[in-house]
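Notes follow once the structure below has been shown.
All protein chains but one are shown in place.
Showing subunit A:
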Amino acid sequence: MSKRTLFAALVLSSALSTAALSTTALAADPAVYKIGGIFAMTGASPHYGKVMSAGAQLAVDEINAQGGIDGIKLQLVIEDHKSGSAQAAVAGMNRLIDVEGVKAVLPSFSTVTLATMPIGDQKKVMMINGGGVSAQTVGTSPYMFNIRSMASDLAAGIAHRAAEQGAKKLAQIAIKSEFGDATIAATTKAWEGMGLKMVAAEQFQADAANIDTQVAKLRASQPDAIANWPTTPQAGLAVKRMRELGMKQPVYCMEWTAEDTKVAGRHAEGVEVVTDYFAATDENPWSKRFADAYRAKFGEMPDFYAANYYEGVYVVAELIRRAKAKGGDYYSGERLVQALWENPTFDSVYGKTLTFRKNGVAQKPVAVFRLENGEQKFVKFTTGE
């Protein structure tokens, strides 16, 4: 090999190395950090998609306004699961991963989370659920995390609340879905575990507007209290129908939104909701800042779903920041999960911090609210254990 050839080879290899290095650098540092959201933007329950996407988008906007993560902006990419279509959710999840290249996805609804969880697991994409309550999402994938209380926690809370108010016989009504089945099973277990009697468990299809038969059977079972498990807007419809038909028993829900209040009208009065507790307070400046910004942007106060997905984006952003600080090819689902377990505690918009337990669930404060004049008034904290 002549000196000239050797020199040319060195220059070429040097150029190739530089190119390879810059390619690595490009792969490690994307132009934008895309976070996926799989929400109910259309279908029977678009209210959820509206508030969840609003909360997540607000967090993205706030982080970007502060310069993103070391100058790299976040982008929320939303896929519509049409209020619980597993098929739409799976298509959306694949698109988010294969086309958009996301490393973290925020799913919603139990059915959707369960349908997309195996894809996240297989393709090593981190998932943080802030809406679905199915216990089946717990402990089945190292990439799956929950930042809301599970159905079993809330069902136990409601069972305790109904029992402390003197109920001996409980009746349940739910949508026929994974969420409905899981909630009925959890409540039955909690209720009968206290030696009390479950007298009815009625279910209906997710898009049903006419639930007269179910309500007639609930009424015939003569319960002391009713556990009302449908989601928006059927939760409101069920209460309206029960009250219209002279059922005066206490009604407990774990889902209740402004839409339900609208549907139930005056019949919403006195309904109790046992759920994750989010309230903007002076003692918690971040919660107040969030609520003010949300109201300024969307014209209404945020509910806990908006808070969960807002917080979910902040958790993902913090994980990216932590992983990036460690260096290397940091932008992957594996590295985000690794960063989480190195320190599972994060600042929380609910107040102080949230900590992921070993099962991947960060339990939130669970509280009892009573509907008074259309507003959810805080009654007390309760146990979700």
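Everything below uses one rule, namely that a residue touches a chain if its C-beta (ideal position, glycine included) is under 8 Å from a C-beta of that chain, and two chains touch if they have at least 3 such contacts; residues count from 1.
Here is the rule we go by: contacts and distances are computed from a predicted model.
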In UniProt, the chain not displayed here, chosen among "Monosaccharide-transporting ATPase", "Branched-chain amino acid ABC transporter permease", "Paraquat-inducible membrane protein A" or "Amicyanin", goes by "Branched-chain amino acid ABC transporter permease"
So one chain is hidden, and I want to know which residue out of A:Glu164, A:Glu244, A:Asp329 or A:Glu375 touches that hidden chain in the complete assembly. A:Glu244
For the chain not shown, which residue from A:Val263, A:Ala291 or A:Leu371 touches it across the whole complex? A:Val263
Chain not shown, touching residues in subunit A: 42-44, 46-47, 50, 176, 201-205, 207-210, 212-214, 216-217, 219-220, 233, 236-237, 244-246, 259, 262-263, 265
